[in-house]
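The other protein chains are all here in position, but one chain of the complex has been omitted.
And now, subunit A:
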Amino acid sequence: MQNILRVKYLLALTLLPTLLLYTFIVIVPIIWSSYYGFFKWSGMNEPSFIGWSNYMEVVNDPIFWRALKNNLIIVAASVFGQVPIALILALMLRKTSLFQKFVRSAVFLPMVISTVVVGLIWGYIYNPEFGIVNAFLETVGLETWTRAWLSDRSVNMYAVAIPIIWNYIGPYLIIFIAAIQNVPNEIEDAAKIDGANGLKKLIYVTLPMMWTTIKVAVVLCISGSLKAFDQVFVMTGGGPAQSTELLATYMYNNTFVIYRYGFGSAISTMIVIVSLVLILFSQVIMKRKDEGGIGI
């Protein structure tokens, strides 16, 4: 009996620091911001209760919907950019030769670079004066295509999505390579004996064997790309004229630039809701007809 009590005491003592730190920094803020969303508050004065008006204002603000749409553009660009590119590369990178290792390292490299550096350097790549994008278009005779990529409102959302794709191909590539290596050699050999070569083998054998992994990658990609913020913030800050605003930059600008803490809190709560809904949605559509676990 005394021993059991001692174990309980020990468990509580060991878990306490972790749980305290974690709860106060990760869990409490979520509750806190949904609460302060009901207040008018500039950060300095006493918060005054104003009911649902902040939430109503968010929902009725066209900028909020634009930010949400922009967030979805980033999600779509990531899912349809990162996943297929990683898959194609993985199919080409089955061996472990030095060259193939080099390709793998090169593709993964942006993962370790500071997001601020990524944002700044891509800002320069798009620079209308000396950026290589325009310079390249001029050399191949497409002068008419050159433009100020980050300020031209018809293209700038797509322009900011490319660095994000570039940034995060690596992990998906590694996941897919692992999945391909898990396809048993016997199955590949059997397919070969049955006369399935090249494309046929790919469509009827390799891809179906990887399907679970591909689904996992898509789910990861959706939740991961919802977190993208830094690169866009550094490149454009959400501008010009709020054309590249994401939910997070919208929240940042309202809270820390014009000091509307109550309104910013309401946006934060909306960010949590939107993310959870999207993650849940992606889980549901990807889980359909899915019997297997994670294929890694």
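Following the convention adopted for this analysis, contacts are C-beta pairs under 8 Å (C-beta built on N, C-alpha and C of every residue); 3 or more make two chains touch, one makes a residue touch a chain; residues count from 1.
Following the convention adopted for this analysis, contacts and distances are computed from a predicted model.
J.: UniProt protein name for the omitted subunit, picking from "3-isopropylmalate dehydratase large subunit", "Spore germination protein (Amino acid permease)", "Molybdenum cofactor biosynthesis protein MoaE" or "Carbohydrate ABC transporter membrane protein 2, CUT1 family"?
T.: "Carbohydrate ABC transporter membrane protein 2, CUT1 family"
J.: Looking at A:56, A:76, A:111 or A:258, which residue reaches the missing chain?
T.: A:111
J.: Which of these touches the unseen chain: A:52, A:65, A:80 or A:102?
T.: A:102
J.: Please output the residues of subunit A touching the missing chain, sorted low to high.
T.: Counting only subunit A, the missing chain is touched by 7-8, 10-11, 14-15, 17-19, 21-30, 32-33, 36, 43, 89, 92-93, 99-100, 102-118, 120-125, 129-130, 132, 135, 166, 169-171, 174-175, 178, 216, 220, 223-224, 226-227, 229-230, 233-234, 248, 251-252, 255-256, 261, 264-265, 268-269, 271-272, 275-276, 279, 294, 296.
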